[in-house]
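Every protein chain of the complex appears in place save one, which is left out.
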C-alpha cells in the first residue's frame, strides 16, 4: 500500500533527467515567480521613496494555495486508523486532527486548500466537506478534496506525495497562485503561514522549508537541514537512524566552514514557487514519488535557492499512540502551555453541530475538558478529555484518559435492554473504572469494567477482545463492546 | 408602543364591514382552499377505491407558510427584554427562546418561515439570520425576517398582529401555500404541526386554533374556547379576569346545551386558510389590529368553520420572570419530563458555533447543564443552567440559577487588571455565592459577592445597581458590573 | 481499468454462497424492512378504519438513501471523458450530466445522496461539492462523494458497482434508511422516485427495478426483464446481442405460461431494501462485482420478490457521442418534447454562478439556447446550445452544434495578441463556420475556421490536431487550439 504521508524513511531517488552538473552551471538560477510583483521597488532607498511603503507582495489569499496530505502512516496510530486516515482521528473532545492544519490555513488567510487523500479517505472527505463548506472561506475560498482517481493515462493509486501532486497539477493550477504550500495534515501546531510566506518572498527563495529550531524528537523521515547564517539550506539529510543533533554557534563565517552552519529538523512543510513545482515534478525529477525524500534533496542538488524557516512553537507529529495521547493531554493544560485549543484570534474550526449542552446529574471533575452533549451521571472525572455525546454511568471513575465520545445518542437504551437483556449501550457503564486509556468512538463499555492495564503491559494486540495496548496505553476500538465486569 | 404579541387583553373590536346576519345567511360557507386537492375522492367508499389510498393533501413543505411573531410583551420579562425581543432571550445554556418555535417548524417540515418583528428586532434578526441561513431548509425553504417598515401608503409601525399580517400579505403570498400557520415566537413547547395541519384539512375547517386541553394557567389574553364534541369552536372569550374553567362531560347533545361543550385555553396558534386570511383582513375586518382578540372572534361570529386542536404536552408561555426561570429549570430535569432539549428526532436548532469544549480545572456539579466553551475553576454548581463561555472563579458556589454566559472571552483579563487594578472580568468571581438568580449575558460579577436575595425581597427595581428582583428571583442585567464584596 | 458503471455486458457470476435450492425452499421469503411501519393496518377494512387513511410509509427523505454512480464507461463518450467522468460532462449550456439524476433525487425529496466514484473522479467531486453544498438539502440532507479508497483490509480499486457498494456499506448505513436507491449518474431523464418507492412498498418487494415500458434502444448491459401482469420479475437476461422484444398480451394466467409475460428493458435503477442489500452483498454473493449483471439475477434466482416499475418518459443513456449530441438538442426543442430543462416544479440544479448577463452586440439567433455570460458579436446562431461564457466573433456562423463554453474569461485578449501576434483566444473567432460539431470547454477556435466535416467522415481520430470525429460529429477537445483558416 502506498500511503500519502509526507514522511517516512523512503529510499532517496535522485534520478534527475538533467545532469546535475549541467544544472549547477546556471547555479542559483532562481526560478522566482514573483518578478511581476515589482520587488525591486522595495529596495529603492532614495528620497522619492514614499514614507510608508506598502508591501507590494500580493495578499496570500490570492497568491498561495495549500496542498494538505490527509494521510499519515496507516500503522503507527493503529487501531485509531482502522477506518480513518490520521487526519480524521478525533482529538480534543470535538475536533479532528486535520482541523489544526486547516484552521492554520484559514487563520493565515490561505483559503484555497486542496486535500489529497487515498488511504481510508472516506472519513476525511466526509469531515472536510461537512466542516468547511458552510464556513465562510471568503472570495474564491474552498477546501477541495482530491481523492486518488483512475484516468486513461494512469490507472494506479498515488505512488507517493510527489506523484500525487504531479498527477493533480492540472487541478492545482486552476488559480493563478504564485506559491504552493505543501502541508502534512496530521500534525498538531499553530503557525501563521503568512510569516513563512513573507520570509520566503523576502529571501527570494525557490523553496522554503519550515523546520524546528531546536533538537526535537521528530519523525526522522522528514530529514534534517544544515543551514547557514542566512537560513540558506546547504544540506538535507534523511536518515532512518537519527544522528546526534549538533547546533553549532553561528560565527559569521560565510564559507562552508562547518562551524557556521547549524542543523534543524524539517517539519515536512514546504513552500514552493509555482513554476519551480512544475519544473521539479515534470522536468527534473519526473520519476520521483516522494516530495520530502526525493524532490527536496534533488532541488538542493540542482542549486536551487532553498531556505529554512525556523519555528519555535508547540508541534506534535503524532508519531505514536503515546504522542497522540500526550497531544490530547494538551487540552487539559488549557490556557497555560503547549497547544491552546482556545485561541480567540486563531480559533480551531471543525464541523458545526447542533448538540444540546452537557447534562450533569452529578460529577466531580478535575483538570478535564468536556465536549457538547454529554450526559454525566454521578461520576468522577480526572485529567480526561471527554468527547462529545459521551454518556458516563453512575459511580464510574475516569482518570487520565481520552474518551472520544459518540456519533449518535442511544436513546432507546432502556427499551433495548428490556428486549435483549444484556445489551450494552454506547458509553461507559456504571461502576466502571478507566485509567490512562483511549476509548474510541461509539465504544460500549459495560458495568463494573476495569480498564486500568492491571498487568502494566506495554504492547499487546487484543483486537479480538476489542482493544490493544500501545506504549502502556489501553486503546479500546471504535464500536468495540467490553462486557460487564471485564478487567483489562 | 405597539407590540407584536399574539396575546394581551386588548379590547375586542368586531366592526365587520359586512352585516353578520348577511354572512350568516350563507351559513358555514367554508372558504376552503383545498378544493383543488380533490378531497372528495377520499370519501368515496365503493369497490373502485384503491386499497391503499394515499393522502391527496399536498406535503406541508409545499403548502404551509409559518408566520412567527418574534415579539412578546416588552415588559413582563423586563429586564431581559431591555435590548432584545422576547424571542431573542437566551435559554437552556445555548439557545434563544424563538429557537423552540422555529425548530418546531423545521421538524414539522414547514420550511417557509416569515418572522414579523418590530420591538427590539435587531437581536432577533441577527440571531435568525445567523442561525438558519446555513441550515439546510430544503427546497424553497427560508427563515425570512420582515421588520416593520415604512411605505408610501403607510408610514406607521405595525399596529398589532392583524395589522402586521395585513400589511405584509403581499410578501406572505409569494408562494402558493394553502394555509398560514400563525405562531407566537416566545413560547416553549414541542409540537408536530403536521398533525395540526392534518386535523385542519380533514375537518375542512377555515381556521383551526391550537388549544390546551387542560385547565392551565395560561395567558388570559389568548382567550378560552368553547368547543363541541366535534372540536368545533362555538364561542371564543377573551377576558382579563379568568373565569373558572369548566370541562363538561361530552354528552353528544348537538345543540347549544352547555353540557355538551367543554372549554379549552387558546395557545395563540392559528392555522388559517390562505383565502380566509385575505378575506378576514381585507374584507371583513379591515380595521382590526389584533389577530387573537379581534379577527378570530370575528371569524366565529361570521359563521366560519373554526376548529380547535387540543394539545396535551408541555407548554410554557414565559408570562413572567418566574415562568422563564422555571422553563430553564426544565433543561436540568433533562430526559425525564417537561421540555426535552435533547430530542434526537426533533432537535432544537440554533446558531452553530465554533466554541472549544468546556475546561474544568475542578468542579463539583449536580443536576446542571453546561454549555460549550466554559471555564470552571474549582467551584460548586448545583441545579444550574451554565450558558456558553461562562467563566466561574475558584471556590464560587452557584445554586438553582440561570447563568446566560458570555458572547466573548475576556482573554486579556490579567493584563487589564494589571492596568486598571480593580477591573472585574466577565464571569463570576472567586468565592462568590449565587442562589436562585438569573445572570444575564456578559455580566461581571466580582469576588466575594453574595447574590442570595438575603432579605427575601419579592419585587425590587435596583437597575442602577445592575439588578432587579422579580418574583423573588434576582436578575442581574446584561453587562452589569457587581463589585467585589457586594451582597444582593 | 475497472469502471463504476451500472451497465456493460460483464460476464454473469452467480456463485452464491448458499445453495439456490436451499434458498428456494423458503421461497419468496420477503426480506422486507418495512414491517415496523405497520403496513397491515392499511389493509384493515372494517368500520373502525379511519375515513382518510394516511399512508403509514415514512417520508422518503427520512427513509431512502440514493447511491449514485458517477462513472459511466470511460470510452464511449471519449474524448469528452478524457479528463472527466461521464457525469461531469457539460450539457445544456450550463449543467453537467449528473445534475439530472441529482436533481431528480432532490425533487423527489430524497436528500441523502452518496456519489461513488473512481474514474476521473476529480471533476465530478469538485462539481458536486460546489453545486450541492450551498443548496438547501433540508434536515440531514447531503450529497456526499465517496471516492475509491485504500484501507488495511482492501488496497485495490472498486472492482465494480457491487464491490463498491459492499466496501462502502459501513458508510451507507450511517442513517437508518429502509431502502437504497441505486442510480446510474450519467442518464438524462426526469423521474419522481417517490412513485417508484411507493410502488415498491405497496408491492412489498425486496427489490424493484425501473424499466422502460417500450422497446427502446437501450444499453444491452442493463438487461431485459420478463414480468407478469403483477409486474413481478420472473426472468432477467443480460445479453450482448439483443433478442427481439416480444410484448405479449396479458391474459391473467398466473403460471409461467409465456403468453402472460411481457418484456421490459432495465434502466439500471434499483430500489433495494436495506437488509436485502446487506444479505445479497455479504451473505449470498460476496464475490459478485457487478450489481446489475450479477447481484440482481442472483436475487431473482434465490426467489426474492423482485418487481418492475415501468417508466414511460424521455430517457437517454448517452451510449454514444451521437446520443449525447441528441440529448443536447433536446434543450432546443424546449418546452415541447423530450427532456425539458425548464420544469419549474422539478428544476434542474447545478452550481450557482455569479456570471453577468449575456452581451449581444449583434446576433441573429434561431432555435437555440444561450447560457450566461456570453459575448456574441454580430454572428449567426442556429439550432445550437451556446454554453456559458462563450465568446463568438464577428460574422461567425454556428449551426446545429454544442458549444460548451468556457470556465474563464480571456479578458486580456487584445493585450496578448498585441504581444504574441497570433495567439488565439478562448472562444470562436471571426468569420468561422461551425456545423454539427461539439466544441468542448475552453477550446480556442481561430478565425476563418471551417468545422463542417467537409469530407463527411463518420469516424476519425485526429486528437493530435485537437479533434476527433464520431458518428459524423466533429468533437473539438477541451482546451484544443484550432488555428486560423483550418478546415475540418
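We just call them A, B and C in the order they show up, numbering each chain from 1.
Note that contacts are C-beta pairs under 8 Å (C-beta built on N, C-alpha and C of every residue); 3 or more make two chains touch, one makes a residue touch a chain.
If you're wondering where the values come from, they're calculated on a predicted model, not measured in any experiment.
In the complete assembly, the contact with the undisplayed chain comes from C:341, out of C:149, C:193 or C:341. When you scan B:107, B:120 or B:161 for touch with the missing chain, the hit is B:120. Contact with the omitted chain, checked across B:101, B:146 or B:369, is made by B:146. In the full complex, subunit B makes contact with the omitted chain through residues 1-2, 74, 78, 81-83, 117-122, 125-126, 129-130, 133-134, 142, 144-152, 155, 157, 168, 170-171. Summarising the interface, subunit C meets the missing chain with residues 92-94, 134, 331-332, 334-335, 341-342, 344, 347-350, 352-354, 356-373, 375-376, 385-386, 388, 408-409, 411.
As a working rule, only the chains that are shown with their structure count from here on.
In a homomeric contact, the two copies may use the same or different surfaces; for subunit A and subunit B, over half of the interface residue numbers are shared, pointing to the same surface. With centres set at the average Cα position, the gap from subunit A to subunit C is 38 Å. Averaging Cα coordinates per chain places subunit A and subunit B 45 Å apart. Shown for subunit A are the residues that touch two or more other chains, namely 134.
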